[in-house]
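Step one of this worksheet: look at the structure below.
Every protein chain except one is present and positioned as in the full complex.
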Amino acid sequence: MVLKTEGVSKYFGDLRAVDNVDLEIEEGEIYGIAGPNGAGKTTLFDVISGLWPPSSGKVIFKNDIISGLKPYQICHKGIARTFQISTVFATLTVLDNIKIGAVFGAKTKKLDSSHINEIIEFLGIQNKKDTIAQNLELYTIKLVMLAAALATDCKLLLLDEPMAGLTIAEIDNFLQIIRKMNKEWGITIVIIEHLIDTLIDISDRIIILDGGKVIYKGLPEELTKDKKVIEVYLGKGEE
Amino acid sequence: MEMLGEAMISGIIMGSLFGAMAVGLTIIYGVIKMFNFAHGIIAILGAYLAWWLFSSVHLNLIGAIAFSFFLMLLVGILIFTLIIRVLLRTPRWPYSTIIASIGLGIFLQNLLLQIFGPRIKSMPVFFEGNIKVGGITIGWHEISLILIVLSLMLILRIFFKKTTLGNAMRAVAQSPEGAKIVGINTLKIFSYAYMMGIAVTGLSGVFLSTKCYVIPHRGWDWMVKGFIIVAFGGLGNVMGAYYAALLLGILEALVVTYVGTVWVWNFWFVSFLVILLIRPEGLLGGRMG
Partner (left out) sequence: MLNKIGWKKMAIWLSLLVIVLYPVFFHSNSYIMHIFILFFCWAVLASSWNLLFGYAGIWSLAQVGVFVIGAYSSGMMAKFTGISPLICIPLAAILTALIVTLFVGLPSLRLKGIYICVFSLMFADALPSVLTQTRKWTGGGRGFHDIPPLWNNISRVHYYYVGFAIFLISLFIIYKIVNSSTGKAFIALRDSRDFALSLGINEYKERLKVFALSSFFAGLAGAFYGHYLGHISPSSLGISPFLLAIAMMEMGGLGRFPGAVIGAVVLVFGSELLRLTGMSRLTILGAAVVLIMLFMPKGLMQIVDIIDNIKLRKNAIIK
């Protein structure tokens, strides 16, 4: 087991954004998360990556309790993430964006430029290396965000709706990238995705959140047969 | 015992006056989310206008104050249209409005200095005479100030709770996006809030000038005090600012009476540090109203 959460909750005042969530994520799998807007998916990522400490519960990464640690410490343990709202360092070049991840995120403090080049080539952004990030279009911004996260040498990667706003061709590309990272680089992936079909397609296991609670946990194939899920999630006119 | 009583009274008076000044700051921050770094100078400007209308144009006291209030509304809309509105459209507005309002404040300060000269100005008291209550002497003027500020606060409270415009301002304060969705013209609301903030601040300057001497550079001290009060009461919280000002006014008067005048500024600094470190959102939280 790579990552485990035990009864993790996060309250904003009276609002239970994440409510008593238990997860066990196995090494090497692709773990899908879905749920309606405001279900607490992003907040769960925020808690795992340390931006918020949990209001209660524990997050365990490779047998270490990481809840309560600062984000940079969690990053150094090997957890990286991307953000739902695409953010990069707007005034830095693409290369500098990625270098931030490599210099500050990796445990070995030495800059490994061959590793950076490998990532850049893998994502196909060689010719954008020297562009200032604020001049990029959405797809490249998402790739840069991913590249910087990869540069931290992560073992576990949290992707928050990485394909929102992309064209169908771009989505196909991105799915390939995710599979490759998972298979060839051995990175465990947790992915939040609104499109259920896409999620079923790519995930080994899936959970559905609603109102901060886990309402389904299991294999993708059985998801569409689950009554609760149909009621809460698919019943809302999504399909 | 008498000393304590007198300290309390003078604290309540100064607290009321600074409360009135801080309210303008908190309205502008609450709605627009920008800090008005020209704030102290705006208060001074209000005082100077009233003083000029009173002593040079020879309006009567009420006329001078009312007309200066009206002029301050104009000043507010002018600054908003020419500067603030333009800056709010740029992505870096949180920063550029700070710098621009610092520049504006210094511009106004020196303009006032050039027009009116460096001599100290003050307004006459509203009512002569005083009364004695249990060995403590209070001027009728002071009592009138306390009551005027109290009614000003009540009027503002009713305005924010009961009127359509007040409700719209609160809606914008809570969520500009949400307000836009329900069809509120946020820019218009911003301009009203700014005008109102400036005019109330000018009025508070008039009141302050009946109790303290007024020269342009004093505005910066006033502004910093205003910031502390607003931080204490919770940014954007109108009644919070008033209560915080009363509390701090009384504490300040106690420090002056029992510790010494030289320590007042340190007292403000330490209070500020403590409140920011313990409760960054202020004692009463940051809700508008």
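The letters A and B name the chains in turn, as written, and every chain counts its residues from 1.
The criterion applied here is as follows: a residue touches a chain if its C-beta (ideal position, glycine included) is under 8 Å from a C-beta of that chain, and two chains touch if they have at least 3 such contacts.
A quick note: this is a predicted structure, and the numbers were derived from the prediction, not measured.
Shown as candidates are A:17, A:75, A:94 or A:181; the residue that touches the absent chain is A:75.
Within the set B:125, B:143, B:184 or B:224, the residue that contacts the chain not displayed is B:224. Annotation: of B:8, B:61 or B:83, B:83 touches the absent chain (contact as defined above). Annotation: of A:11, A:89 or A:122, A:89 touches the absent chain (contact as defined above). Of the candidate positions A:100, A:175 or A:215, contact with the hidden chain is made by A:100. Where chain B meets the omitted chain, the residues involved are 35, 83, 86-87, 90, 92, 94-96, 98-100, 102-111, 114, 217, 220-221, 224, 227-228, 231, 262, 265-266, 268-269, 272-273, 276-277, 280.
Within the entire complex, the positions of chain A that touch the omitted partner chain are 49-51, 70-72, 75-76, 80-81, 83, 87-92, 96, 99-101, 103-106, 145, 148-149, 151-152.
Following the convention adopted for this analysis, only the chains that are shown with their structure count from here on.
With centres set at the average Cα position, the gap from chain A to chain B is 47 Å.
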